[in-house]
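The complex appears here minus one protein chain, its other protein chains still in place.
Think of it as A, B, C and D in the order they're written, each chain with its own count starting at 1.
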Amino acid sequence: MKSILPILTVVAAIFAIWYAFAVILNAPWAYSKAERADKTLSFSEMVSDTMAQDKPLLPAPHQVAVEIWKTTALKNVTSKRSLVYHGWITLQATALGFAFGIGLGIILAVAIVYSRVMDMSVMPWIIASQTVPILAIAPMIVVVLAAMQVDDIVAKGVISMYLSFFPVVVGMVKGLRSPDTMLLDQMKTYSASPSQAFWKLRLPASAPYLFASLKVGVAASLIGAVVAELSLSQNGGLGARLLAGSYYGQTIQIWSALLAAATLAALMVFAISAIEKVTLRRMGMAQ
Amino acid sequence: ADDVTLQLKWVTQAQFAGYYVAQEKGFYGDEDLNVTIKPGGPDVAPAQVIAGGGADVVLDWMPSALASREKGLNLVNIAQPFATSGMMLTCRKDTGITGPEDFAGKTLGVWFFGNEYPFLSWMSQMGLSTDGGDDGVTVLKQGFNVDPLLQGQAACISTMTYNEYWQVIDAGLTEDDLVTFKYEDMGVATLEDGIYVLQENLDDPAFSDKMVRFVRASMKGWKYAEANPDEAADIVLENDASGAQTEKHQQRMMREIAKLTAGSTGELSVEDYERTVETLMKGGSDPVITATPEGAWTHAITDLALK
Amino acid sequence: MTTVIQANNLDLTYQTNDGPVHALKGVDLDINKGDFVSFIGPSGCGKTTFLRAIADLEQPTGGTLTVNGMTPEQARQSRAYGYVFQAAGLYPWRTIGDNIRLPLEIMGYPKSDMAQRVTEVLELVHLEGFEKKFPWQLSGGMQQRASIARALAFDADILLMDEPFGALDEIVRDHLNEQLLELWARTNKTIGFVTHSIPEAVYLSTKIVVMSPRPGRITDIIDSPLPKERPLDIRDTPEFLEIAHRVREGLREGHAYDD
Amino acid sequence: MTTVIQANNLDLTYQTNDGPVHALKGVDLDINKGDFVSFIGPSGCGKTTFLRAIADLEQPTGGTLTVNGMTPEQARQSRAYGYVFQAAGLYPWRTIGDNIRLPLEIMGYPKSDMAQRVTEVLELVHLEGFEKKFPWQLSGGMQQRASIARALAFDADILLMDEPFGALDEIVRDHLNEQLLELWARTNKTIGFVTHSIPEAVYLSTKIVVMSPRPGRITDIIDSPLPKERPLDIRDTPEFLEIAHRVREGLREGHAYDD
Partner (left out) sequence: MMWILGSLVFWALAVVLNLYLVRNKVAGAGFIVPVLFGITVLVVWEGMVRGFNVSPVLLPPPSWVGVALVSKTHILWQDLVQTFFKGALTGYFIGCGSAVLIAIAIDRSPFLQRGLLPVGNFIAALPIVGLAPIMVMWFGFDWHSKAAVVVAMVFFPMLVNTVQGLQASDHMQRDLMRTYAASYWASLVKLRLPAAMPFIFNGLKISTTLALIGAIVAEFFGSPIKGMGFRISTEVGRLSLDMVWAEITVAAILGSAFYGIVALTEKRLTFWHPSQRKQR
């Protein structure tokens, strides 16, 4: 609650800057239009023009707001012109990719923690894998998976997984290794089996780390899903929307798709935080 | 019904109206075909999709199809619904350009991703280098839209008569502000939007038969679209998954497209084919294709389909 | 009288980046059933190392070491001992009760038995009513008591404790010392106990092992003549002070001021 | 004899989620120049809180508190005291020498002066030769000594020490106790010292403040009749034991066993 006022202040400041930039960036076009029409513009005419261009370089916040309102509240959610519809499609792909990412990430993390060979041989390559530009290989993944008769949504999921498994691996490796030597020694004094040590000590100890990386991972998943939709635009989704907007220079549409994606990401992060709170409290780890 | 998957070259728009019309009007169904139309996008290479088995038929531009053949992918043109090229270079008058001879020293926007071949041939025929030297032109890889022209980052950009040109107009520039150079008029036109399949599939009689029916139905779709442009545009909009296309733009596009398909029955004009090959081979030191292609087209399908 | 722990010429050297560290050198020691043995010595003299070697948490590099006549590994696998670490080391995600239940779960005690044992040891350390609390809801002293309870919950004849009361204040410490003695008397366990405090060592033990560092070896083994029954004010008796004095002398000798 | 620290009816209440915690209630205390005052009491009785209030690290919620006749804040800003925390709290990215140099840099001592002071205090705590080492390369005891050296390096009349020897073994502790007394005698600083150990409190202090918890208040103030010169074996004299007894009694009274 304490942070409402500061957030509002910051948001207000951002809007002010945004409006200022909208005027600055859109002004040249307003002037050149006027010039070609042999008119001269007063300052206020120029400003009002920059607030209402069809394809502004930077749309004014209210233009984006109107667009978002028109494409959410005023459209049936099943309509292809509804952002909710596209958001839902992206959300599905994100969820699938995120599920894949968690699965792969945890399996790799367990393998790395329990096998020195895996640790030494795979870890450097996992880091290298993240330096491969995903947008470059996404279309190739799509083609190869399509050749293997894999569903489009699964292909999207795979691309989204590529980005989200990394934070999960890193976080889980840290988490599974977080119990200190004393606790591990203690397990040894009970002569506990490796699987008992895993279920009773390592896994619960990794919970806070898991949640921290899930929050990073879900945002990465979303980015992956959006990237995948640039290559798989036939099914719609926020990425397809972004692409179409770019193709026709519809900046207002680009920005509204962007904001929708960011909102989606924020909602998912928020949801995970909520689950985290409940889980950690149940586990007694939140004080 | 027999399944056919068609991979388009670009996103859903009136450029592909014939196929969507054939689909919606049941022309494919009449031929006992069950057709799936997959839209493309900026990073979907139809040739790659067909190589991977993701499609049975693809739409491609001939320069890129012939280049793919040289990479060892045996694409064969079985039909050519587009008779005329819609590609052009659109320039701003205020840059002082009046003819191709003024290009030297200017920045030109070009589409890559396999769409650059006609442009490169043209420039090499004019003796203009494209690597940024003073005696040539500076090439910029144009993104998805017409911004480089509007913002003066480029003197000219690539446009299609049916699409980007109108986006420039919509943005507020008038025909008087612009100079256009159609590849068709410059004598460097190459064939666009042809129907291609893999040679090894074509050798299978059952597949050939499918293609005969597919081409027949598709051409029926095209002719219907030419005759009913507004209805065709509506059908396209119905099929646009992104929900971002506008009616005004698609209707206009359909009318422009109709001009390009008007002269075609679907049969590839051998004369146009040879002109395309000749243009591509004239690429100077770096021709798009190095040897005259063999077996890059066949009339076998259209002969049966259009009889 | 059976010998429970027997060390003969025990050596233990750690390999580190800066070369080997002789943590234990030529250690000879017999601990009998029912003994309460304290290990005292300056920091770094190898007290923890010795306890860990008994518990099979470190491998000796020389000499022999048997626990209940077996190798330490066999003893560990037959769950011969309970170990109390210096820090309480409770699992934050388990309640006190569940923490105590942990070794029982691992060792496969029957469910019905568990509940009873938990109640029993909680009483033993005076933590009745805290079964459902989480560790962070308890003070440091209470946590340490819970950790002792955990080591008592299962049937091990040997109890190894590494400075269990190091972090507690004097009053609480006195109190726990009394309770530990009482428990020891009642259960007849064999206890190995590491401490820094001379009065604590003297008060608790039947045998005090004084160690000195670099390399860690035993400089003195003092058998305490004090009776098994020890009220707190035994600490003011001359016998007590006499032993304490001997321990202090032993410590002084082995002590180097450079740490 | 001037009064250096004066607390009148001092109250300090922490506001926490579970409601207010009365850490100090009605504390009256005068500390004179040159006093060595020990604070002893069970865990949570407010010893640390009181020391922190003097150092202006906590704000009293009632009563008055003056340091050198000023408010604690003014005293802090005039750098009237050095503070030694319970844990050494050395900066791991600085060598021992640089850690000691830290307050000097901040207080703007001249460069030339610094080197000399560092050498001096390192000698004082017997850490010659460790100037270039990093904290983690030293044992806990050595780190604690370095942290004391750091508080001694600059000229403050008051030294506030919060259980500085809590983590050390008895021998090292004895040794540091002796040195601290010697330093105190030499510099005539006023020292406020928190401890858990009764012998330590008695051995060091001119005045022992016994506290009890909930709410934290002073239950006894004992002026020590011991002479300023105190060899270690003064601890075996009847006067010493007598005072120790009184302190223990005071502590027992205020102690609750529920923690």
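Quick note on the criterion: contacts are C-beta pairs under 8 Å (C-beta built on N, C-alpha and C of every residue); 3 or more make two chains touch, one makes a residue touch a chain.
These figures come from a predicted structure and were not determined experimentally.
Asker: Just to verify: which one of B:36, B:98 or B:151 makes contact with the chain not shown?
Answerer: Of all options in B:36, B:98 or B:151, contact with the hidden chain holds for B:151.
Asker: Considering the whole complex, which of D:105, D:155 or D:253 touches the chain not shown?
Answerer: D:105
Asker: Spell out, residue by residue, where the missing chain touches chain B.
Answerer: 42-43, 45, 47-48, 51-52, 64, 67-68, 71-73, 112-116, 130-132, 138-145, 147-148, 151, 153
Asker: Could you please point out the chain A residues that touch the chain left off the display?
Answerer: These residues of chain A touch the chain that is not shown: 2-3, 5-11, 14, 25, 57-58, 116-117, 120-125, 127-137, 139-140, 143-144, 147, 219, 222-223, 226-227, 230, 239, 242, 246, 251, 254, 257-258, 261-262, 265-266, 269.
Asker: Applying the definition given at the start, please give the residues of chain D touching the unseen chain.
Answerer: 52, 55-57, 76-79, 81-83, 85, 87, 89, 91-93, 102-103, 105-107, 134, 136
We take it that only the chains that are shown with their structure count from here on.
Asker: What is the distance in Å between the mean C-alpha positions of chain B and chain C?
Answerer: Averaging C-alpha atoms per chain gives centres 84 Å apart.
Asker: Taking the mean of the C-alpha atoms as each chain's centre, how many Å separate chain A from chain D?
Answerer: Computed value for the inter-centroid distance: 53 Å.
Asker: So the centre of each chain is just the mean of its C-alpha atoms; given that, what is the distance between chain A and chain B in Å?
Answerer: 35
Asker: In the complex of these two chains, what residues of chain A are touching chain C?
Answerer: 182-183, 185-192, 196, 200-201, 204-205, 207, 283-285, 287
Asker: In the complex, go through chain D and note every residue touching chain C.
Answerer: 42-44, 126, 139-142, 168-172, 175, 196-198, 236, 251-252, 255, 257, 259
Asker: Along chain B, where are the residues that touch chain A in the complex?
Answerer: Residue list for chain B touching chain A: 11-12, 38-39, 41-45, 48-49, 51-54, 143-147, 150-151, 167, 170-174, 177, 240-245, 249.
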